[in-house]
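Removed from the display is one protein chain of the complex; every other protein chain stays in position.
Our next item is chain A:
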Amino acid sequence: MTYPIELTINGEFIKLDIPANWRLIDVLRRDLSMTGTHEGCGEGDCGACTVLVNGQAVSSCLMLAVEANGCEIQTIEGLADGDILHPIQEAFIEVGAIQCGFCTPGMIMTSKALLDKHADPSEEVIRRTLAGNLCRCTGYEKIVSAVKAVSSKLLNQTDSIAE
């Protein structure tokens, strides 16, 4: 048996018929071939599958696709504007916060949810917010630096607009 759902993914309205046991990550990766969202543990421990649901960071392995009915989903694919990368993506590259890259989409989506809400989080808040995103390469220092760099950049932009 399948269930009809309607949702918005990266601004695009989508209708699907899916089995109840498909998770949100299954729809993204298998049905829509959006493979930027990665599956690590599949149990909500590693954060690699993080997407934004109505603006909140959520593990897409711990949410059924039927539960996403009516929701607005943002994935890593929706961040860049054509060839122009999102400031968080740019900062990760500039600072060198990417090594193998497996955790990066989840790291960036969790960071985006944080920065959308708090333009200037403290290092403590950044570290606590990213606690559910595991990285086995970088040692985290450069990831935290990248989030700090982008927050000061975003703040400067807001300042110049205000001026």
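Throughout what follows, a residue touches a chain if its C-beta (ideal position, glycine included) is under 8 Å from a C-beta of that chain, and two chains touch if they have at least 3 such contacts; residues count from 1.
Everything that follows uses one rule, which is that contacts and distances are computed from a predicted model.
Only one chain is not pictured, and the protein name UniProt records for it, out of "ABC transporter permease", "RNA polymerase sigma factor, sigma-70 family", "FAD-binding PCMH-type domain-containing protein" or "Zn-ribbon domain-containing OB-fold protein", is "FAD-binding PCMH-type domain-containing protein".
Only one of A:35, A:56, A:122 or A:157 touches the chain withheld from this view, namely A:56. Within the complete assembly, A:131 is the residue of A:80, A:131 or A:155 that touches the hidden chain.
With the whole complex as reference, residues 1, 3, 19-21, 23, 42-45, 47, 50, 53, 56-59, 61-64, 66-67, 69, 110, 113-114, 128-129, 131-133 of chain A touch the missing chain.
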